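Could you have a look at this structure, given as C-alpha cells, before my questions?
In this view, the complex is presented without one of its protein chains, the others remaining in place.
Moving on to chain A:
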C-alpha cells in the first residue's frame, strides 16, 4: 500500500494549505456536456457501450431521482448543490495499450509519482503490457484496480486471480464480460430508488470495481482500489459490487486521496456486497479526501451508500472504516442479516477537525435466526468539527436469538467542537438481546501532561492518546492499512491543540 503510506506521510499540512494531493493532472479529457438530463444518461450508457437492459435500468433510476428530494435529516449543513452545474462524464482519452512506461502519458506517471506508487505498480496501473506478472519483491501482493476519475485505467493481477476463477475488474468491464452476474446482483442490495444519492448514482455511475469470488475460494490477496477525483467539477459516481459465493472469503481495501479544490465536489458512491452461505467479506476503508481548509472552503462532499447483504447461512460481512477526510461525510455502511447465523460488524473511526462535518454510522437489520451484529464507533471531534454517530439496530419478529452489541465512544478535543450520538433500536423479537454503551470524554489535561513529561511533544501525545482511543477499531484493519491509519489520525489532528 505505498500510495497510501506516502499519502499519509504528506497529507499533513492540510491546515496550512499544502495538501500534497492538491495537484491536478492535465490529461486530455473527454467530457459530456454540463448538466443532467435523460440525454446525458443515454450518452454515458452509449459511451460505455452498455446493453439495453442497463440503459433502461439507468433511465428508471433517473426518473425516480427526479421525483426525490435530498435528505435533510443528517446533522450536516452545506450550500445548495446545483446538479445542473456539473459534468457527469469525464474519461481520459483512450490510447492504444502502451508497451512500456515510456509510452504512458507522462502526466499520469507524475500523478502516480506524487502518490508515491513505485515504478512496478505504476506500470501495472498504466496498463503496460506484461507488467504485473509477478508481485514486486518483498511486498505483500495486493491487487489494485485504479479508478482514475471515471474509468478504470487498468486492472492488475487479473491473470493470477483468474487462475482461481476470481473476477476482479472495473464494473464497465464486468458489464461487457460477465453481464449475467452484473444483471443478477446490481441494485439487489441498494435498489435504484433507495435514496436520493443512490438514485443519482444509479443513473449516472461511470465506473467502479467488480469482484466475484467463486464457491469455496479464499481470495489469496487483498483486493484494493485507489480512488482519485481528478477533473475539475466532475462529480464521482462510483459503483462497486462484490459477490462472495458459497464458502468464499475476500478482503477488500479502499483508499482515497483527492486533489485540492476551491469548490466543493460531490461524491456519491454506491457499494453493494453480497455474501452467500458461509461466505465472508471484509471491507476496509481509509478515507482521507481533501477536507477543505481551516475555514471549511473546498473539500469533498462524501454522500455514500454502502450496504452488504448476508444472504446465506453463516455468512459474514465486516465493515471497517477510518474516516479522516472530506468536508462532509454522510455514510452508513450497513448489513442486512438475512441468512440464519449470519454476522454483521461495523468498526468505525471518524475524525472531524476544523469545520469538517460527519454524520456516519450503520444499520444492522436482523432478519434471520441467531444473527449477530457488533458496532464499535469511535468519533473524534476537534477544532470546530461536528461528529454524529447515527445508527439503527432493527430486529424483525423472526430473528429469534438475535444479538447486537453497540459501543459508541466520543472524544472531544477543544471546546468548539461537537459530538452527537443518535442510536435507534427497533426490537420486535422477544428473545433478542440488544446492548448499547456510549461514552463521551475529553483528552484530559493530566494525560497530556503525563505524556509530555515523558518527552512527547503535545501533538505526539494527542496522537498517542487518540490512537489508544481507537485501538479496538484499528486492530480490525489489515496490517499495512493499520500503520497508515495511525499516522493519518495524528496528521488529521495537527493544529487541534495548543
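As a convention for this text, contacts are C-beta pairs under 8 Å (C-beta built on N, C-alpha and C of every residue); 3 or more make two chains touch, one makes a residue touch a chain; residues count from 1.
Here, contacts and distances are computed from a predicted model.
Look at the chain that isn't drawn here: its UniProt entry, checked against "Branched-chain amino acid ABC transporter permease", "Predicted lipid carrier protein YhbT, contains SCP2 domain", "Fe-S cluster assembly ATPase SufC" or "Cytochrome C biogenesis protein", names it "Fe-S cluster assembly ATPase SufC". Of the candidate positions A:181, A:297, A:456 or A:482, contact with the unshown chain belongs to A:456. What chain A contributes to its contact with the hidden chain is residues 444-447, 449-458, 460, 464-465, 467-472.
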